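Written below as structure tokens is the structure these notes are about.
One protein chain is absent from this view; the other protein chains keep their places.
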Amino acid sequence: MTMTMARERDAEKLLEVRDVVQEFAVRGPGGVKGAKVHAVSGVSFDMWRGETLGVVGETGSGKSTLARSIIQAPRPKSGVVRFLGTDLMKLGRRALTEARRQMQMVYQDPYGSLDPRWTVLELVEEPLLGYKVGTKAQRRERACELLDLVGMDPGVFGRRRPHELSGGQCQRVAIARAIALNPALIVCDEAVASLDVLIQAQVLNLFERLRTELGLSYLFISHDLALVKQVSDRVAVMHLGQLVEIGPSEELYRRPLHPYTSALLDSIPGLDPATGKVRRPTAPKGEPPSPINPPSGCRFRTRCPLAQERCAQEVPKLRELFPGHQVACHFPLATPDAAATDGAASASGNGAATAGDAART
Amino acid sequence: MAAVDAPVATVAEVDAPRPRRAWARRLSLWVPAGLTAFVFLACFLGPVVLPIPAPVGGNVLESSLPSFSPGHLLGTDPNGNDILSRILHGGRASLFVAVTVNLIGLAVGGLLGALSAYIGGKVDTVIMRVLDVLIAFPSLVLTLAVAQSLGPSLTNTIFALAFFSIPAVARVARAATLSLRELPFMTAAELAGTPWWRMLLRHIVPNIAPQLITFSMLGMGTVIVIEGALSFLGLGIPAPNPSWGNMISEGQASLSATPDLVIWPSLALFVTVLAFNLLGEALRTHWSGR
Partner (left out) sequence: MSGEPTARRTEEVLDLALPTTARGPSPGGPLLEVRDLRVRFTRGGRVVNAVNGLSYTLDAGEILAIIGESGSGKSVSTRSLMGLLPPSAQVSGSAKFEGTELIGMPEKEMRAWRGAKIAMVFQDPARSLNPTMRIGAQIVEAIRTHRKVSKKEAAERAVELLKLVRLPAAERRFYEYPHQLSGGMRQRVVIAIALASEPRLLIADEATTALDVTTQAQIMELLVELQQRLGTAIIMISHDLGLAASYAHKVVVMYAGRAVEYASAEKLFANVRMPYTRALLGAIPLLDRKTHELLPVIPGQPPDPAALPKGCAFRPRCDVATDKCLEAPPLKEHEPGHWWACWHPAGSEDTAAGGRAGGRADEVRVGSARQVEDGA
């Protein structure tokens, strides 16, 4: 917690996102214009240089859409996206291209993010070419350096094409390409979700190594909460287009404030490799609502054990309850007044949201 | 449960061993390729290399000779022109038209479709509506109309047929580009600062080329047939220059008496179209197989 505060004071603010809204039209049966999907509904957060911010959420939470909105591909419907001080929403095409030099993205599909007809070296050189960096020879040299950095021998892999590589290798190429211009921010959109566990670990370690060596900042998006906690300093939890909680990863995990975060944590099988002890997950009740017709007010209320009338009438606003820890809930699981006692019950006087609550440190 | 035992019981059936399949697949590519090559060579090199008389200005005294007559392998037509010669020269004309039309279709249609899909929005809608209108016309009617108003000649035939080919290719190119646009590597290229023209030339074109080429291969056959129809109707290659279409047209009058006049050009047309179709199919399997 103190680390984040220190960052606030000393470090530069990388990203300032305010009230971003993104919607999609959905075609009804027969191709007729149907309903609107409320993919991202008013999300705001900050991000500082040097930190890894994890964004976690399930299907339909809008996390990927949020990532795309930030890089303006496509531009969100409304809101402010201030990157290194400049509002990207207001930039024209050319200025946007220039601003985007500092942000890159690594995608989920290792093969889909590489043109199948290009060689590995060409792919890694592409950003250098696009931004007209150096001469042809210099670009080639830099590309080889980058491949080395991600642990791939340019002599062996340079002339290969994506279909000749494994999934993990493709992701390494994608990462090499992403760091080519020394960007300030790298957005990882489920970057390891398609990889096998052992390969995933290798790639995650690569991310960590590059982070410390090159001083990168990551916006790490995933549906896997354990994974996100592993790599992130802070974690933002999204539910159906709304940002429901954001705070330091250790604290979020130890003391979640939002019932949804708590439900997420309880759904994960917990395995202690040292002792082999297991914690069996507890499933939440109810079905996730549809992003086309989201519930009024707080969108989690249909599944929330603490929901009351107020939750249907008023959309909860994100507010900071503990230093660096914000939550958007009318009845959060812990409040500063009650924080003195361990295992704080919610303000409504109800019991803990789940059985697990009672045992929390 | 014991350690690994000697395997118990049955072995289920085994198919024909795979190596034969690969060999068969290679054959399915090279046979039509060879056939197509043969057709081209025969029509373009044949008259140069072999002792074949000219296709026009034949000796009237040698008219209407049947097939396998000495000096005229396939006989002569009522004007005394050697049929084999007319077929080969006619082939030149037909093939030239087909190839040119397809190249124009690929270049113009391909680029148009790709650009339309890439730019999207209103531009895309407008272009597509125009193309839709053109496609809506029955191809023959459209080309007939154009040929009719321009008059019969080689160039005009090409122009008329292009009207038919361009929208077709454009539609395929557009569909292919649309699905390509969704792939992450396109966004990645954008983020890498790649300008639109490099996106088009180095990302889009190489990836849609296989689809377009196979499509136009399959369309070759159609183009030749339509050209044949135009010539048959007197709107294509003007007489006395031979083309398979007008040969069939002329021979049609005396079909019962001298069927050869119709049979040989029809056979040539058939073989050529078949070769192109098979080649197109083989290319499609070959390229999508990877």
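The chains carry the letters A and B, assigned in the order they are written, with residues numbered from 1 in each.
Following the convention adopted for this analysis, a residue touches a chain if its C-beta (ideal position, glycine included) is under 8 Å from a C-beta of that chain, and two chains touch if they have at least 3 such contacts.
Note that the structure is predicted; figures quoted are calculated from it, not measured.
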item	value
Touching the absent chain when the full complex is considered, from A:Leu265, A:Leu318 or A:Ala334	A:Leu265
Residue of A:Glu12, A:Glu141 or A:Glu250 in touch with the missing chain, whole complex considered	A:Glu250
From A:Glu12, A:Asp196, A:Glu320 or A:Asp337, residue that would touch the chain that is not displayed	A:Asp196
Listed residues A:Gly42, A:Pro76 or A:Gly168, member touching the removed chain	A:Gly168
Residue of A:Glu12, A:Glu98, A:Glu141 or A:Glu213 touching the missing chain in the full complex	A:Glu213
Touch list for chain A against the chain that is not drawn	1, 52, 58-59, 145, 148-149, 151-156, 166-169, 171-172, 195-206, 208-209, 211, 213, 223-227, 229-233, 249-251, 253-254, 263-284, 287-288, 290, 355-356, 359-361
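Following the convention adopted for this analysis, only the chains that are shown with their structure count from here on.
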item	value
Footprint of chain B on chain A - complex, ascending	71, 73, 97, 100-101, 103-105, 107-109, 112-118, 126-127, 129-131, 163, 174, 177, 180
Complex contacts: residues of chain B adjacent to chain A	183-185, 187-195, 198, 202-203, 206-207, 290
